[in-house]
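What you see is part of a larger complex, with each chain still in position.
Chain naming follows the written order as A, B and C, and within any one chain the residues start at number 1.
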Amino acid sequence: MYSLNVREHFMIAHSFKGEIFGPAQRMHGATYVVDLEMRRPQLDDDGLVVDIGLASQQLAAVLADLNYQNLDEVPEFAGKNTTTEFLAAVIFDRIAARISAGELGPAARGLTTMKVTLHESHIAWAAFEGDLPA
Amino acid sequence: MYSLNVREHFMIAHSFKGEIFGPAQRMHGATYVVDLEMRRPQLDDDGLVVDIGLASQQLAAVLADLNYQNLDEVPEFAGKNTTTEFLAAVIFDRIAARISAGELGPAARGLTTMKVTLHESHIAWAAFEGDLPA
Amino acid sequence: MYSLNVREHFMIAHSFKGEIFGPAQRMHGATYVVDLEMRRPQLDDDGLVVDIGLASQQLAAVLADLNYQNLDEVPEFAGKNTTTEFLAAVIFDRIAARISAGELGPAARGLTTMKVTLHESHIAWAAFEGDLPA
C-alpha cells in the first residue's frame, strides 16, 4: 500500500457544550495543523499516489472555508461540538467529495483509503480515517 | 475510525542482559516520550473519542509509577529486558486495565483499539498496539 | 551563558483591528505552544539554571490565566491587538514579575535574561526577549 501526506493549517474560535468540557465551554480557539494522508495499492501511470500540487491546493481550499471562523456561528455545525475528532471527519468528507468530483485529477479516483489528522497542540491530536468510495 | 492521541514522558534507568545489547548491557537510561492513541468507530454523545482530560491524567498516572525509577529494581520486571518495545506493551496493559476499571470515564468503554508508542530518541521509537476488550 | 527552556501551551479566541489583518479581523483563535528560555552566566549551587519544577509550574500558572479565554473580553487588553508578538511580551512580563516575587525560588534571582517564544503553527512563531531586573 502506498500513501502520500500533505500538511496545512487553519485557525478558528469555538466553544463546547457539556460539563465534560470544563473551561473549554468558554469561547476559545485553536490552531489545527492538518495532515491529509491518501492511500492506494498501486501507483498511477506517472508513478504517483496523487498529484501533490492538486492535493495541496484542494486541502488548502477546504481549510480556507474554515479558517478564521467562529465555528459556533457556522450553520452547518449548529448543535454540534466541533471537537478535534469531529472536525477531522468533516474535513475527510469534504476532501472525499472533491476527489469524487475530480478536483484532485482523474488518477485520484484510484485512491482507496484516506486519513485526516488534526494536531491541536504539541501534545494532542485526533484523526478520522476511512474508505473512499470506489 | 476515529482516534485521539495524547503525549507525556518519563525518565528511567535500566540495563539489558544479552550480548546483542553491546554497551547497553551497562547501567544507562532513557527519556521516553509516550504517545497514547485510542480508537473507536463512532464518537460518543459529546462528540469525543474519550475525555482528553481524563486520558491525559490516566496516562500521567501510569507513567508516574515508572518515572525516575531504576527498572532493574522493579520486581515486576525481574528477569526481563525492559526494552522500548517491552515497555510499550506494559503501558498498553496498564492503560487498558484503567479503561476497564472505568477510570477514563464510562464512554471510554467504546474504545476498540489502542496504540502506545515510546520515542527513545529523535531517530528511534517502538510501539505496541492491539484490541481492547469489548 | 547557560539557559534552560520549558514548554507549555494555551488556546484562545481573539480578533484583530486593522485592515492589514484581512480575514483575521474576524473572531478566530489559536493554539500557542510557548517556550520559556531563562539564562544566567553561572549555575546555582545545585548545578541549575533554575528549579525546572518551579519554572514549569509558574509558566503553567501564567498561561492558565489566558487559557480558554476570548482575549477580546480581557480588560487588560482593551484597545490592543493581541498578536503573537504582543502576547509574547505579556507573558515575559508576567514571568519576570513572578521571578522578582520569588515564586521561581530564591536562586532564580540569578537569572539575567529571558526569552518567550509563541508558536502559532508549524510555520510561524514570534518571540520577545530582554533583560531581567538585577
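By our rule, a contact is a pair of C-beta atoms (placed from the backbone, for glycine too) under 8 Å apart; a residue touches a chain by one contact, two chains touch by 3 or more.
On a predicted model such as this, the values are computed, not experimentally measured, just so you know.
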For this file, with 3 copies placed, note down how many copies the whole complex has.
-> 6
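Following the convention adopted for this analysis, only the chains that are shown with their structure count from here on.
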Make each chain a node and each touching pair an edge, then name the shape: line, ring, star, complete, other.
-> line
Pair of chains with maximal C-beta contact number = A-C
Chain centre separation in whole Å, for subunit B relative to subunit A (CA means) | 27
Where the CA atoms of subunit B average out and where those of subunit C average out, how many Å apart are those spots?
-> 31
Among all residues of subunit B, those touching at least two other chains are none
Residue positions on subunit B within touch of subunit A in the complex are 1-8, 43, 46-49, 51-53, 56, 105
Okay, in this complex, where on subunit A does subunit B touch?
-> 16, 18, 20-22, 80-86, 88-89, 122-130
Hey, which residues of subunit A end up touching subunit C in the complex?
-> 7, 9, 11-14, 23-24, 26-33, 67-70, 120-123
